[in-house]
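All protein chains of the complex are present and in place, except for one that has been dropped.
So, chain A:
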Amino acid sequence: MIFRGLEVSVTGMAAQRIRIDVASSNLANVNSTRAENGQPYRRKVPVFKAILDKESGIPVYQVRVSKIVADPSPYKMKYDPKHPDAGSDGYVRLPNVDPLREMVDMMSAIRTYEANLTAFNTHKDMLLKSLELIRV
């Protein structure tokens, strides 16, 4: 199909947008001490997967977010005995989210999104250029 190349860049943009969404949700929950199962929030990480586009006959790889997994690294501990979620030792377990890391991740995602957009526009220009042949 003629627009298959555009589709490839769209999958790239969609994947980067999911990365930004996940980083935003991590940032928003930097202080959530109660999430699912009453446990503190765990940082989420999207897992990317390359998928060979079989129809095109040439090695074109689309990208998909195959799953979103929880980061198993340990929770941060903070001494705060007055907190309602503090343990008997006076420590509160806080999410394993590092705001700085999330910000860096977001900036990297924006840059890659832009690169995908450039590729999309280049391909679009090429397709429009071929239309000029019927105007001869």
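Keep this in mind: a contact is a pair of C-beta atoms (placed from the backbone, for glycine too) under 8 Å apart; a residue touches a chain by one contact, two chains touch by 3 or more; residues count from 1.
Quick note on the criterion: contacts and distances are computed from a predicted model.
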Undisplayed chain, where the name is taken from the UniProt record, one of "Flagellar basal body rod protein FlgB", "ABC transporter substrate-binding protein", "2Fe-2S ferredoxin-type domain-containing protein" or "Molybdopterin dehydrogenase": "Flagellar basal body rod protein FlgB"
Option from A:V60, A:A86 or A:I110 whose C-beta touches the chain left out: A:V60
Those residues of chain A which, in the complete complex, touch the missing chain: 4-5, 8-9, 11-12, 15-16, 19, 48-50, 53, 56, 58-63, 108-109, 112, 115-116, 118-120, 122-123, 125-126, 129-130, 132-133, 136
